[in-house]
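Missing here is one protein chain; the remaining ones are kept as they sit in the complex.
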Amino acid sequence: MDELREVKITVGTVKNADGSAFIEFGKNKILAAVYGPREVHPKHMALPDRCVLRCRYHMSPFSTDTRKNPAPSRREVEISKVMREALEPALMLEDYPRAAIDVYVEVLQSDGGSRCAGIAAASVALADAGINMRDLVAACAAGKVDEKIVLDINDTEDKEGGADMPVAYLPRLDQVTLLQLDGNLSPEQFNECLDKAISGCKMVYEIQKKALMQKYFGNETEMKEETQ
Amino acid sequence: MDELREVKITVGTVKNADGSAFIEFGKNKILAAVYGPREVHPKHMALPDRCVLRCRYHMSPFSTDTRKNPAPSRREVEISKVMREALEPALMLEDYPRAAIDVYVEVLQSDGGSRCAGIAAASVALADAGINMRDLVAACAAGKVDEKIVLDINDTEDKEGGADMPVAYLPRLDQVTLLQLDGNLSPEQFNECLDKAISGCKMVYEIQKKALMQKYFGNETEMKEETQ
Amino acid sequence: MDELREVKITVGTVKNADGSAFIEFGKNKILAAVYGPREVHPKHMALPDRCVLRCRYHMSPFSTDTRKNPAPSRREVEISKVMREALEPALMLEDYPRAAIDVYVEVLQSDGGSRCAGIAAASVALADAGINMRDLVAACAAGKVDEKIVLDINDTEDKEGGADMPVAYLPRLDQVTLLQLDGNLSPEQFNECLDKAISGCKMVYEIQKKALMQKYFGNETEMKEETQ
Amino acid sequence: MSSSKRSPIIVEHLRKQAMWDALSRGKRLDGRDFGDQRPLEIEIDVIKKANGSARVKLGDSEVIAGIKIETGEPFEGLESKGALIVTAEVLPTASPHVEPGPPDEEVVELARVVDRGVRESEMVDLDQLALVPGKIVYTIFVDCSVINADGNLFDATSYATVAAILSARLPIFEMQDSKVVDTGQTKDMPLRTIPVSITAIRIGDSVLIDPTAEEEACMDARITIDTTPEGFCAIQKGFAGSFTIDQLKKAAETARIKGEAVRAKLRELTGKNG
Amino acid sequence: MSSSKRSPIIVEHLRKQAMWDALSRGKRLDGRDFGDQRPLEIEIDVIKKANGSARVKLGDSEVIAGIKIETGEPFEGLESKGALIVTAEVLPTASPHVEPGPPDEEVVELARVVDRGVRESEMVDLDQLALVPGKIVYTIFVDCSVINADGNLFDATSYATVAAILSARLPIFEMQDSKVVDTGQTKDMPLRTIPVSITAIRIGDSVLIDPTAEEEACMDARITIDTTPEGFCAIQKGFAGSFTIDQLKKAAETARIKGEAVRAKLRELTGKNG
Partner (left out) sequence: MSSSKRSPIIVEHLRKQAMWDALSRGKRLDGRDFGDQRPLEIEIDVIKKANGSARVKLGDSEVIAGIKIETGEPFEGLESKGALIVTAEVLPTASPHVEPGPPDEEVVELARVVDRGVRESEMVDLDQLALVPGKIVYTIFVDCSVINADGNLFDATSYATVAAILSARLPIFEMQDSKVVDTGQTKDMPLRTIPVSITAIRIGDSVLIDPTAEEEACMDARITIDTTPEGFCAIQKGFAGSFTIDQLKKAAETARIKGEAVRAKLRELTGKNG
């Protein structure tokens, strides 16, 4: 009930990208790739004192139970926006004036919590691209199932009468950068649910750090950690 | 038969706009807002010796008997064009080189004659915005119902076998800037119908002037008129 | 079986165009018009050392058995591309740096082999526009009907179990600039089919040359040819 | 959104000057009188795959119209009538100024004005074209392609549309087991009248019919008037200028007279009355 | 694709400075306390052609919502429920910065957040709105037009939507010969509760509700919280900034208190409970 589904992050899976990560979060399979900092096209979109962050969240047609039309849905437009807004506070965009950073998140197989998994992967991909960051953005949902507050709801649990609360969080800075709620919670349940989501974010944060360490320091790190 | 439906014009109803007017014309409820003269975007659309006039006629989804799809229909594209062409002869566009004036007409509730009502409101909104004008553009339709030529047809009268002739007119200059016809008229009926529409325009013209006086001179004017 | 359907090409049929041709190829009726070399819009699409070639293949709604939606289909997008690529090797685009040439092919009535007929007409229209060319682009299809390899298949022959191979060819340079295949051919049939299509191209080439001679030298040429 | 456009000032000015000089002497640059139409060629049955078709040349403006007749659902509020839809595309072949792409407001207006003339004249008796009233009706598409543009596309496109309709044969559809079946046979279209469009423009104080592209570049205002033998059925004033009431009444009278000549030509060509 | 935008640096900087100065003294530029809402006017039944409608003025932000009720197919996976769709358009009348055209990501978010509040609260009992379960259901369109924009469009649009729903009459449709027939009669909408949206923004360390456009131009982060009498039903954190956990919990508490006042107003105006 207070456990995450299995989470596995692989760093650097897209050869051409400046940074990338592949996350398996329960049955979610999500790819994040980062290009940039790079020139902005069209040029008038550039900002003189900082970097433009652009973000696309997209589901492959085969990622869902019923085939998804490839054109971007209103849901994908909204998630692209909240995802960008969840990532932006972690980035030192002022370090790259007149440039753009593009974050592409592709859901290859979807399960509950795909926006949180996508944010977690995107954050690792940004780090892999060498972008200056204040912290990694961890993300996890909590929710209500059968009147109980539980961590990390999957597809089959997310049904009528329940509630779903995706959260993104900067653990070192103690800042929440994404908070949404779908479904009914009493005031007490709200507080419990938010706390539980934050605790999930902290677990995801450890997995994110480990994945980056694994790529950049390899077995050396793993051995060190084991001996600690 | 030679009477207008009830017409009421309120000037300055949209706070942010440079000029605006709200018209109730029978059951029509139509808002017109003007922005400009202002910079043109994209810049290559600017004209070196006069102002660009842009016009949008749009119906809210709830304005019609059956819900209207919010995307602009071909009918709305055409009315936007004839509306712009009906307004343009009244404007001193040469006074504002390299600038643009935008006229937005939103039909909140539609009834017969919405394009005429929209032109009348737009014309008042342009005056309210302080745009240099040769005259106000008055507008009114006449038509044929049961083989009789009548003024100002509403929704329920505008049916099969009838005819509808919307007209816009500059009373001081004696110029017609909009003339359309849908439906069959004999040569005699055509002349009668056009004359009747012009007489309707003149009535609308008085109401337009009064609404502007009311805003800019308030009760003072009203009293004067009453004593005349 | 090794004969072309009736082919008739008329040069210079579109008054405003810089070059044009009308081809009747079996029941195909296809118009090709060329504008250019001319300025490129938008300017950033211009190339500093040669001309941009643009091509549109489009079917009129009434050109097909069932009415065709006027919006460009994916098939038309693909044919526009292969048509441009079939024409480009014949053109001396380096002679017109920073300019653009536009080729518009409109199918007014469609039959089998419309893309080949369109390429043949476009090539003549380019010559009529005075564009520097290495050679005319001839085009013709061959295919398989009832297990036999035949030249120039029409609509009713192009059915299940058959094969269709449109080819474009520069006869003077012995170069193939278009080759497509839909349908199954054994290795032997493939070679036979390709050879037959090339022979068809050569027949079309003669008709193309004759049409151009007819326009530019008129009856004089015809008489000469007859006396030869 | 509708927006006004214009050519370079000097060019526009010089062109207008030359045009005004000619018109002030009562003549047009191509020698016509104000009330003269350019040579009009109409050919029917030019597209064999269509249910009806026509090619029109009005001076150097050239338009092809093709008709496809299918079945479909009726329009809302017109459940027991066949559906008639006129579309227009100005092909990029037609002039150096046309760009391929979705129709702009001028082309939308063109299609809608041509459609209005046919619809309001009740040329086609749509009451006879419901197969299963409220459910399945004949759907008649008249698609017009402007091949070359040299002014007055309104009239050229309208004539192509009307001639294509006059020449069309109606496929006989039948309901079998609640499915529509094409019997392969055809019959006459149910026709009532022949509408004719006459377009005039004003340049300064002169009002002239059937303008060329060159004349349209100088126009102050435009008016398109559709007539039937009985009177008027559709009108569209266009362009950002105005007419006096008197000019409009005269233009209407001209449209009746000149329209009758075109109507006679259409009758003769197609053997149809109306 | 989602992309970040911004105003000129100096302007932004000066504006923020003035705003911070005021907020550091515990006051807003318009004199309100941090927890004060602007004057709220709600009028219902403003569009007679709609099945329900409302006009809301929240300060100088003005929104009209109109409801059209039709029948259609149910949503996939929700075969035995009526369909409820909230759309929003920020009209180009609303501010000099709006361009006509398809909704951008901000307007998509606006419509989806307002929709979510109504949907998740289960305000309308959609279970009662299936005519033929799995085939034909009531389809309720709530279309919102923002007429003037001066900040906090989320709450203004939400109130207009909720008021329009509370004021709506449900047309009684019936199945006759497997066709839907409008009986011409109406009944009450099946309602369960009244959701209320309260939006707060953070500027520096200050969290204030119901921001003006001027305040939004300085905001670091935004949060919209929908409550019912029982608790929370929908939340959306927006804008590219963050909140502490503590700020969020306080904002949630504020939303409950302030929301109750708006709910009382809606009850009084419409005579509906919930």
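Some observations on this one:
By written order: A, B, C, D and E. Residues from 1 in each chain.
Assume a contact is a pair of C-beta atoms (placed from the backbone, for glycine too) under 8 Å apart; a residue touches a chain by one contact, two chains touch by 3 or more.
Because the structure is predicted, anything quoted here is derived from the model rather than measured.
Within the set C:Ser80, C:Gln109, C:Ser123 or C:Gln208, the residue that contacts the chain not displayed is C:Ser80. Touch with the hidden chain on the side of chain C covers residues 45, 47-49, 52-56, 66, 74-75, 77-78, 80-85, 88-89, 165, 170, 173-187, 189-191, 194-195, 198. The omitted chain makes contact with chain A at the following residues, 14-17, 20, 27, 29, 31, 33, 35, 38, 56, 58, 60-67, 70-71, 102, 104, 106, 108-110.
In the analysis below, only the chains that are shown with their structure count from here on.
Note: the chain lying farthest from chain A is D, by mean C-alpha position. Summarising the inter-chain layout, the chain whose CA centre lies farthest from the centre of chain C is E. Taking each chain's centre as the mean of its C-alpha atoms, chain A lies 27 Å from chain E.
Distance between chain C and chain D, defined via averaged C-alpha coordinates, is recorded as 32 Å. Each of the following residues of chain D touches two or more other chains: 1. Counting only residues that touch two or more partner chains, chain A has none.
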